[in-house]
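Removed: one protein chain of the complex. Kept in place: all other protein chains.
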Amino acid sequence: MQVNINKDVNLLEFGEDLKQIAETDVKKCYQCGKCTAGCPLNYLMDISPSQVIRFCQLGMKEKVLNSRSIWYCIFCDTCSTRCPQGVDIKGVMDGLRRIARSEKIKPKADVRALEKSFASSIYSFGRVYEPGVVAGFNLLSGKLLHDVILFPLLLIKRKICLIPHFVRSSEVRKVFKRARKKERSI
Amino acid sequence: MARIGVFVCWCGSNIAETVDVVKASETIAKIPGVVLSTDYKYLCSDPGQDLVKQAIKDHNLTGVVVASCSPRMHEPTFRKAAAQAGLNPYMLEMANIREQCSWVHDKKEDATQKAIDLIRMMVEKVKRNKPLQNVKIPVTKKALVIGGGVTGIQAALDIASGGIPVILLEREPSIGGHMSMLDETFPTLDCSQCILTPKMVEVAQHPLIQIITYSELESLEGFVGNFKVKIRKKARHVDIDACTGCGTCWQKCPTKVTSEFEQGLGKRKAIYIPFPQAIPSRPVIDEDHCLKFTSNRCGICEKVCPTKAVHFDDQPVIIEEEVGAIVVATGYDLMKTSDFGEYGYGKYKDVVTSLQFERMVCASGPTLGDLQRPSDGKKPKTVVFVKCVGSRDPEHHYPYCSKICCMYTAKQTMLFRHKVHDGNAYVFYIDIRSNGKNYEEFVRRASEHEGAQYIRGRVSMVYQDGEDLVVEGADTLTNSQVKIKADLVVLATAMKSPEGIKELAQKLGIGYDQHGFLTEAHPKLKPVESSTAGIFLAGCALSPRDIPDSVSEASGAAAKVMGLLSKSELEKDGVVATVRECSCTACQNCVKVCPFGAISLKDIKDRQGNLIRQVANVNPGLCTGCGTCTPSCPSRSIDLQGFTDEELYAEINAMALL
Partner (left out) sequence: MNYAYYPGCSLESTSPDFHLSTKALIEFLQMDIEEIPDWTCCGASAIHPDNKLLSLALPSLTLDSANKIKKDIMVQCPACYAHLREAQHALKLEDEMTEGIHEVLNKKVDPSLNIKHFSEILVHEYGMDKLEEKRVKSLEGLKVASYYGCVIVRPKKVMAYDDPENPQLMDQLITMTGATAIDWPFKTKCCGAGNSISRTEVVLDLTYEILRMAKQNGAEAISVLCPLCHINLDLRQKAIEKRYKTKFNLPIFYYTQLLGLSFGLDPKKLALDRLFVSPFPLLRNKGLL
């Protein structure tokens, strides 16, 4: 990998943007690696959490926004809790996902399928209608038979409601619409 | 008749670029009383000073104003020059036309006018200045060293070598400090006790050094050269003079207690000496664990002592001493494994601190140098050393670097590999700080020749998985998570200030920071002085440092002490407050406001010895010339020499009136 830094470039700019979005300062990271050491999903990531922060410090946006890592983070917060400098790595991952979305970068994992399905359930019903969420995920991700075997098991244990509840759904829908409109304009 | 000489300095371009110094000196020359007004490029230089000295003689000057930099820079320089020329040094004042004029303004015309005003103010002041004499205070030629570790020991030896008696005060039962707990020291791998105990013996045998152990400072009064200290000697319950150190008592004692010296890895008795080479080699009784004190049983030691040296009825005693100077060498403490949740909060027996590891490998340690896992006694084959535990961690513990861990971890990998030849030593590090003499070479030796394997990354968690300890770390250089199954984990925990340091500092009246480390008067130029005159600092009491630095500072502090106590009298600045007794009503306002307790009441008696009245009285030894008393007096009976009301009033008038 070659990094060329021109004279009129300000490497710190991306970090300052992240400071606004993720409410944490990546400049504080001194690359100790404690976040990487404790990350339960590091084994599936292409760049480790400390490397994600390093690329942010160097302003290498494309590298992080196109990585798998930001989509594999499960937000367990082990990294931020143990970081000696108080950098919120989890927050950075979260912020990078939002930036990726706003720049229309395709996510490198199936998370969007679940998030979309989940969100549309709340949008429709006000609460999460789990069979709908799973069905929606299966459709959107193309994994049509995923977890299908669990359906009858859950039915037997009466752990599934077949009928969705509508609770304040019109109000919730308005909230969704207004929030989506506003966030786009931010 | 005032004959004032004014010298305006160019200071190269520092002043002259913004202030028209020639115009200023010409304008000042016109003030009545000024007989000489000139300018010069660098007044602080030798020729510059000669110019001033010659002018004093040639023109019979009664007062001098040097218009240049801040008096904090060169007031002593010019005052000394004036004294050499025969003029009382307090008749020389400085007008600060640099820090307070040329350095903070840019418009030449305005800056020049301001400079002229500043100089005129000082001219008017100097006209009213009175010649003052330095205050002379007597000095007690004795020193107190608080802390009996290697730093305190070195300071005591150096001060005593200058012929000054020293009291070495230590709160543990023996001197020696942390260095006596170490196995070998970097970068030479000298046996720690072998190089320390000769010094300990030297201290014990030195005719001018009095060792007082198992004691603490109770209170301090007085001022530089004249301190009165009270020392609380804890009840030892053993008569040091009668005791021969035969050891019968502690052999017979039935009570076993976790040994502090062995860092919790071994046991001692309730009557004990902390280690075999302890000085004094006389035991103490631990009242919290001795059966006689907890349940009025046993008492075997008293019965078997051949010289009847055991006395259960001993009480703490307070002794008083007078000393002229104090050195504070109170050392450090180390964080414990129980401070770290991610490493088990101290519940894993095989997760130890670096100091515990020293005891484990030390030939005089709890396992006599046979390296064993504390949990099952087996020999550890894989040892993981974790650096920066608690250090460089502003979020949870301490923001600073503990300085010595990089070096002693390299050392400990070598000590381990010397005992377990086929052992694996892994070191998790963020940086390697090895900036002393032969330090970098020492660390390279650990990894290049002695088989230490360095992995760059911090450790997130350590936990027990069956018989093994699992260390979850990272290698940022290859961007991997690194999980190691280990037999033993050694944490290089942070150095911190010792228990009770804040209370001690408050008794001494010296400053400390938010971590309890003592504050030096100037971090670069006064590294062994506190901001309280007569009290010096050395070693880890200031911040984490290694043995060479601590010993150097001990000698530095000792040199300062010897300089202070080499004279029979101390000369102090003549800028002190004085009381006009005829108008003083003894309202005690000044007594109450003086931050240094320098003012008290004096009795005025008639010829028969009857008390007529009291008046305020300033102790020139304690007075620092701060001037707080002056505005507090309703009858204007107290005034600060060198900054009297009349002088200051003249300054203000010179500036404000036409």
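When the chains are written out, they are named A and B in that same order, and each has its own residue count from 1.
In the analysis below, a residue touches a chain if its C-beta (ideal position, glycine included) is under 8 Å from a C-beta of that chain, and two chains touch if they have at least 3 such contacts.
Remember, predicted model here, so these are calculated numbers, not experimental data.
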**Complete:** Contact with the hidden chain, among A:Val9, A:Leu139 or A:Leu153, goes to A:Leu153
**Message:** Under the stated touch rule, tell me which residues of chain A contact the chain that is not displayed.
**Reply:** 40-41, 44, 72, 74-78, 80-81, 88, 90, 94, 97-98, 101, 109-111, 113-115, 118-119, 121-122, 126-130, 133-134, 137, 141, 146-147, 150, 153-154, 157-161, 165, 167-168, 171-172, 174-176, 178-180, 182-183, 186
**Request:** Mind listing the chain B residues that contact the chain we can't see here?
**Result:** 341-342, 344-345, 347, 461, 463-466
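Assume only the chains that are shown with their structure count from here on.
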**Intercentroid distance (Cα basis), chain B paired with chain A, Å** = 52
**Prompt:** Which part of chain B faces chain A closely enough to touch in the complex?
**Reply:** 342, 388, 392-396, 430, 456-461, 472-476, 479-482
**Fill in**
The chain A residues in contact with chain B across the complex are 30-39, 42-43, 47-48, 50-51, 78, 82-86
